[in-house]
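Sharing a structure, written as structure tokens. Questions coming.
Every protein chain of the complex appears in place save one, which is left out.
Right, subunit A next:
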Amino acid sequence: MLTRTLLLGAVSALAMASFAHAETLTIATVNNGDMVRMQKLTEDFTKKNPDIQLEWVTLEENVLRQRVTTDIATKGGQYDIMTIGTYEVPIWAKQGWLLPLDGLGDAYDKSDLLPAISDAVSVDGKLYASPFYGESAMVMYRKDLAEKAGVTIPEKPTWDQIAEAAKKMTDKSSETYGICLRGKAGWGENMALLTATANSFGARWFDEKWTPQFDQPEWKKALQFYVDLMKEAGPPGASSNGFNENLALFQTGKCGIWIDATVAASFVTNPKESKVADKVGYALFPTGGVENHGNWLWAWNLGVPAGTKKAEAAQKFVSWATDKAYTELVASKEGWANVPPGTRKSLYANPEYEKAAPFAKITLDAMNAANTSKPTVKPVPYTGGQFVAIPEFQGIGTAVGQQFSAALAGSMTVDQALQGAQALTTREMTKGGYIK
């Protein structure tokens, strides 16, 4: 009898506790500077919404991707808000895994989003995730080294101009390398750069019938150019360099030119971390004979999974974290240079931001130059940019990336790498039912 009374008491106490308790939102996020800053500023949100509490789960990008994909695909309901990339948003939205964000409130101002970003996170005109920060790719170079070598890099360079400048800047005896580019295999590592580069050479991943195009002259030209240039003017061991490795090289003054995500500009100009902070010049992503600047576009976005039971509170948080007021909050606490870039027009119209971030204009130009609905010169059946927005791309992209990384390392020729890529992509696309 006593046990039963105790048990009953415990159950009702638990029930009471859950009534009295505020709603808790679990947020899965990736570890980068802007997200960490958001985590620190959440007091502002909980003050405005005392009935909502926040739990953060911060994970490394690949772990996060695997973790949230498992959860959303099985409707596990572990997370109420997920940080996802522009790659996942259209695929997941079409699967019905994400809730359309129609409860963001009036202050959100959807029309202020940069059109390229807004397109990338919308399906059939409906917003399925709200962009937190966005990026394109651009050329960053050392103005002092360029001057010393007697070269100028125009605002819209061609690959030939980049190659010439890189070769002249190289001085291997003092460990100064003309160009640093990604070489580490991975769909989000070397294949981001190489897909964008291929786009700028007029190549495409697939033709309208989903036939892989690695046997076409454009791919050969792009890959050969990359391998030759890196051999002549790149750092040793480049086939294991990703974003962070190149960032470290550039910051310590070992690279003349680095072509990578625009978000890098805020790192290389930070005098606390970078030895070359006051010597960096910028240019658009190079073109290789066709009018295409690579169409690199990426954004980290906040999405609400269809499995959540707290959709309303979740949208409230998404709106808080991505509206204009949040930008001002960050600016007031941490300064304009630390505001998450690349999502809103109003930020780039703000003179204070332009003063604090010398790379603001070129970032905006780069983002505006990116077109994810028509990423290549020739017609394609897919959207994307530095990736192809189909579920199979993670696997295929990484496998092709390994071939190309091997070509860079010199363990196979460019032709062998392209043949390997063609064969494996054809096999996977046939398996996936794209090629009949």
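The rule is short, and it goes like this: a residue touches a chain if its C-beta (ideal position, glycine included) is under 8 Å from a C-beta of that chain, and two chains touch if they have at least 3 such contacts; residues count from 1.
Criterion: contacts and distances are computed from a predicted model.
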Handout entry: Protein name as given in UniProt for the chain not displayed, "Sugar ABC transporter permease", "RsbT co-antagonist protein RsbR", "Molybdopterin synthase catalytic subunit" or "YprB ribonuclease H-like domain-containing protein"
Key = "Sugar ABC transporter permease"
Fill in the blank from the handout: Out of A:A116, A:I153, A:A261 or A:L297, the sole contact with the unshown chain comes from A:A261
Problem - Among A:A28, A:A93 or A:V414, residue touching the chain not depicted - result: A:A28
Fill in the blank from the handout: Filtering A:Q95, A:N244 or A:S346 for touch with the omitted chain leaves A:N244
Problem - Absent-chain interface as seen on subunit A, which is shown - result: 26, 28, 30-33, 36, 39, 55-61, 63, 66-67, 70-71, 73-79, 188, 243-244, 247-248, 251-252, 261, 263-264, 267, 272-273
